[in-house]
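One protein chain omitted, others in place.
For chain A:
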Amino acid sequence: MSEIEESFKRIQTHKGVVGVLIINRNGSVIKSTFDQETSVSYSKMVIDIFPKADQLLKINSDNDELSFFRVRSKDNDIMITPDKDFFLLVVNKIHKE
């Protein structure tokens, strides 16, 4: 447990990270650094977009599984690692030196 807390904190405090969110397959928020409203809106989007991304990947290889999912703009970056039951989402603001 403490190790999870530690990793969570480390990711959260990494330079540029705006927030971290963990949800389960139904979209229920398990752990979040965002407020409830933001968390839920992220959660809804993830739930919505994940099956599509998965299908996109499956066009080419049927039995492949989506394991990392990233949306990136010039300054913003959202990373999602989906699993069988959970999603870990990190919102990252790209910092420029």
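In the analysis below, a contact is a pair of C-beta atoms (placed from the backbone, for glycine too) under 8 Å apart; a residue touches a chain by one contact, two chains touch by 3 or more; residues count from 1.
Just so it is clear, contacts and distances are computed from a predicted model.
Trainee: Write down which listed name, "Trafficking protein particle complex subunit", "Conserved oligomeric Golgi complex subunit 4", "Iron-sulfur cluster assembly protein" or "Cytoplasmic dynein intermediate chain", is the UniProt protein name of the chain that is not shown.
Mentor: "Cytoplasmic dynein intermediate chain"
Trainee: Using the touch definition up top, pick the residue from A:53, A:66 or A:79 that touches the left-out chain.
Mentor: Missing-chain contact among the listed residues: A:79.
Trainee: Could you tell me which of A:4, A:56 or A:71 touches the chain that is not displayed?
Mentor: Only one of A:4, A:56 or A:71 touches the chain omitted from view, namely A:4.
Trainee: If the missing chain were put back, which residues of chain A would it touch?
Mentor: Considering the whole complex, chain A reaches the absent chain at 1, 3-4, 7-8, 10-11, 14-17, 22, 24, 26-31, 40, 43-44, 47-48, 67-68, 70, 72, 74, 77, 79, 81, 83-86, 88, 90, 92, 94.
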